[in-house]
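So the structure is just underneath, and the comments pick up after that.
Apart from one protein chain that is not included, each protein chain of the complex appears where it belongs.
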């Protein structure tokens, strides 16, 4: 696969098709995630009521389920939306924020994985490892495991969960159990802004709405987001200016710049 | 009416009186809306508990009801707050975010309109049209209808709903069924930032708190917001810098600048 071409094509398609991305996500990142999707050219909607989500997801090109600020009624809504999306073959992207930190989060992520057809899980190494192994502990919502530790078990875990895993860190790792890709784009300021991981997840969903191959969709979306981080990083002095420059970079980046700058490699 | 003078006077009054604006609004835009109100000189408060809203709204100069991330208990609170506001003749401004996209949203907007005394509805053309015609469809929360399509039916709809309609787009349209005003201020980057429509709604409420004529309040507030967008746009390169420059422009604009720059016309 020519990843440079694929990344440019996907970005072009998002901007042309403006897919509606239905987010059931956490309170902390709703605003930034919506702005990241708009900057990329997609059309975000947030809706979480149990008596609305099935109707809303039918309008959507992809569904984001993010467990960052959870309560029982939101889990119910996520499962309802996820089941409707599964029936319509609408791609679902799960962000298991803080899985491993509390039983509520670990169990919610596992229920979503078992009761809906999740296309892609995007998380940090600790969160992803927690999906397969309850003994793994997470410190709040920040990663305490490296991508290397995750790599050893990622392929087996992807196979057993029947989904694509996109593990982000200094180098991102994407695998469906067979193929394994690495994305080397990114910037050290990214983890200093809340919601950058969640926004990466939402952009993965936007790319999955226009690319049927979830491995390619995840890798190209993470390259786009990471490259925008690199562009923002060159002109930022701290997390405040970086979070603003990142939105500008997502908006301004051309497909040609993405093709030139993306660093995706097959492992 | 001298709209230039009226706009300048309203902005001056908001800054002097600092009206408390009670918002029951959606999770995505709460932060940006509060910052837009503060930048304008108003005093925002967000409160949504059914056992609090009646007390809170009595302290307020205007009430904003925004259905952007709805659930049943929030609808209950909106109706309770709206009824208390109606009894106290406190202006209510409704933002029917996503009306037409799901039945929950369309029905909620219609219930608020029928059970409370809404002064002004601020929405995009698709959302406003959905209030009168259930057959109209909305794609998520972004407009798929133009203001022109809305204009043909806006006056009749305003009359039948008994409220002022403020339909925003490249040219904003404000009508109470008799008078029809157009506001030509605005900038193409406004729809690329989430919450700009909702913030326009909140500023309409702030102006309605200091101006008894809802048509004049809506038109002058939208001119103020659109002109701030123009000012921000000249120095922004994308949605990130634009959203920040917009807050600065709302804060820095003088009443004289507003009088000079506002483009309100009677149709």
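Read from first to last, the chains carry the letters A and B; within each, the first residue is number 1.
Here is the rule we go by: a residue touches a chain if its C-beta (ideal position, glycine included) is under 8 Å from a C-beta of that chain, and two chains touch if they have at least 3 such contacts.
Keep in mind that what you see is a predicted model, and the values were worked out from it rather than measured.
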{"item": "Hidden partner chain, touching residue among A:83, A:110, A:241 or A:257", "value": "A:241"}
{"item": "Touch with the omitted chain, as defined above, among A:29, A:128 or A:264", "value": "A:29"}
{"item": "Interface with the undisplayed chain - residues on chain B", "value": "20, 22, 27, 30-31, 34-35, 38-39, 43-52, 55-56, 59-60, 73, 243-252"}
{"item": "Chain A residues that touch the omitted chain in the full complex", "value": "26-29, 31-32, 68-72, 98, 101-105, 139-142, 191-195, 237-241, 243-244"}
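The rule we apply is simple: only the chains that are shown with their structure count from here on.
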{"item": "Inter-copy rotation, chain A to chain B, in degrees (Cα atoms; steps of 5)", "value": "120"}
{"item": "Intercentroid distance (Cα basis), chain B paired with chain A, Å", "value": "33"}
